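As you look at this complex, bear in mind that one protein chain is not there, while each of the others sits in place.
== chain A ==
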Amino acid sequence: MLDALLVAGQTTSEGVISIVRADEARTARALQRLLDLALAWEVPGGIRALTGVADAMRGMPAGISGLRPSSPEPASPEEVTARLAGLSPAAMALLRHVDAHGGEGTTGSARRTVSPDQAATPAEELISRRLLVPREGHTVVLPGEVGLALRGGRTTTEPVDQVPELATSSRDAALVARTAAGAAFDVVRRVELLLDHWGVQPPSVLRSGGLAVRDLKAVARELHVDEEGAALIVEVALASGLIAEGAEPDGTPAWLPTDEFDVWSGRSTSERWARLVDGWLASSRVPSLVGSRDAAGKSWNALAPELSSGLAPEARRLALRVLAELPEGEVLAAGTGIASVVQRIGWLRPRRPTVFSDLVTAALGEAAVLGVSGAGGLPPSGRLVAADDLPGAAAAIDPHLPRPVEQVLLQADLTAVAPGPLETEVARRLHLLADVESRGGATVYRFSSGSLRRGFDAGWSALEVRDFLTSVSQTPVPQPLEFLVDDVARTFGSVRVGHAEAFLRADDEAALAALVHDPRARTLGLRLLAPTVAIATSPLDVLLPRLRELGAAPVVEAADGTVRVSRPDLRRARTRRGRRPAGAVEARQAAQVQAVATAIRAGDRAESSRPSSAEATTPSGALAALRDAIETGSTVVIGYVDNHGANGERVVDPRRLDGGRLSAFDHRADDVREFAVHRITGVRQA
């Protein structure tokens, strides 16, 4: 209606009613409503749309009709019809094409100002007859009056006041309720399973914020669903606030169950379901896009932050509302039902972007998976969801959900079958003692020595295990299972590992026992492992002397079991150099004379071949040599007695000399150092 008004521009009410292809009375009512809403305005010449409306609607896709507003001074319908009649078939085809594709086109090379008889191409023909109006750039638009004429004087070729029918078939209401409840139970179970799993092995958060495809595949495998289903489950968990980005101990970001999850898992199945549905309804997330590709060809990851649309909640509510209109016992037809809902919603909300219909289709699929709808219809619980009464919906679905069971059936093939959802506490304990073999409405557990050992590791005793099994079993515990428990209990801990600093072995049991029980040995941390073996928490070097003090005579055993004899080290002083017997000295000197003479001669030769720079050894000579060096800036070698009395040589560049101290650059220390002059034993040129 509003669309027609915009197309017509300022007109009379009769004028606008006449161009809407619909029942006249209804159209008039719609017009009145527009006037009431002040979206249309009565002006002296008739009525027109409020000035802002056209602007507000611009930018959105063209309205229902796809027509542009008429030109400011439109030709009369008769004239337009006459102009259309004079067109060549090619130009007519072009015009219809433009009309069908949004009323806008580009002219390309067509000239813009031509008279009808000069027109060479269909485009020029149309422009010349003002059936297409040139606009800025190369675009041309189809004015509203031409469009109207093309469509036989109306804005649409199809009537617009007929509500699209829904394709339905009849289905037993009880079946609808059961199917929905089954799906509801499944989704709750899967979310719980997923989050239990993620609580232990969380998947990491991608840098872009989503969940890796590999992790999604793992979820699908774990939950026995396809990837689409897995994406929906993780998205619903996110929408319900049950998962959030957290960090693993090492700091990598990961998807973790929230503390809210713990509260959630403590509630009844129906309440948990209501929470999930609530999250889903209000969420702007679009799980259906996961796996599809964006404009750049990159595929969407589940949980990616961009994966949301403000239209999603509306699409869900509308879809549910349409479903709620179906009478009980009627459901959507198998093949065509969903398409008909999309059509109906397209009629109800004509001005939504095209993706809206995809969202509606997705919403219907999601509703079925979540158990809001079942077999294409809404059960009473689903109707309450559509009416936003979630507590009521939970109460309505509750009787249809499997009752939680507290007991399992234990069987001789070492399996336990829980014929329904187990009480959380029982399930957790059973989970510890047995491995899950099959899941679904029932759960099959298998006991194995490995799984029972896990229980023992967690601190259970054989008696506790047996008591627990007796208490959860509806039937007597099968004998093979009892044997298995005993077998595991028997071997459990048969090898023990511990930490000790030292061990004590003794063949004399009494002596060892006496030692361990000696009050004076208490600090050693002795413990008897066997009559002949004890361990100590004290290290060997503490243990040995203490044991001796206590009167024992311990022997140290090496790692390979050999005895290591250890006696106290005998202490000795270094022999002083004293006079040696004269004969010995003479004999040695005699042996060395030859060598010494050779060395001296060699030294003399070396001396004669070098410019002499005698070492200054007297204090005054040393000082003179140092001053000399300061003036020439040369490097000298000084003999120096350090703080410890050790005599050494340093290579230095003397800088300053006063107060009995030499300040010089020490080459070895690579820094300026102070030297006490009285400790310098000699100076020579380097």
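In the analysis below, a contact is a pair of C-beta atoms (placed from the backbone, for glycine too) under 8 Å apart; a residue touches a chain by one contact, two chains touch by 3 or more; residues count from 1.
One rule holds in what follows: contacts and distances are computed from a predicted model.
Undergrad: Just to verify: the chain that's not displayed, which of "Oxidoreductase", "Elongation factor P", "DNA 3'-5' helicase" or "ABC transporter permease" does UniProt list as its protein name?
TA: So the chain that does not appear here would be "DNA 3'-5' helicase", according to UniProt.
Undergrad: Considering the whole complex, which of A:24, A:42 or A:226 touches the chain not shown?
TA: A:226
Undergrad: Who touches the missing chain here, A:11, A:179, A:258 or A:538?
TA: Hidden-chain contact among the options goes to A:179.
Undergrad: Of the residues A:88, A:491 or A:647, which one touches the chain left out of the display?
TA: Touches the omitted chain: A:491.
Undergrad: What residues on chain A make contact with the chain left out of this view?
TA: So the residues of chain A touching the unseen chain are 178-179, 181-183, 185-186, 224-226, 229, 368, 399-403, 409, 411-415, 417, 419-420, 438-442, 444, 475, 478-480, 483, 487, 491.
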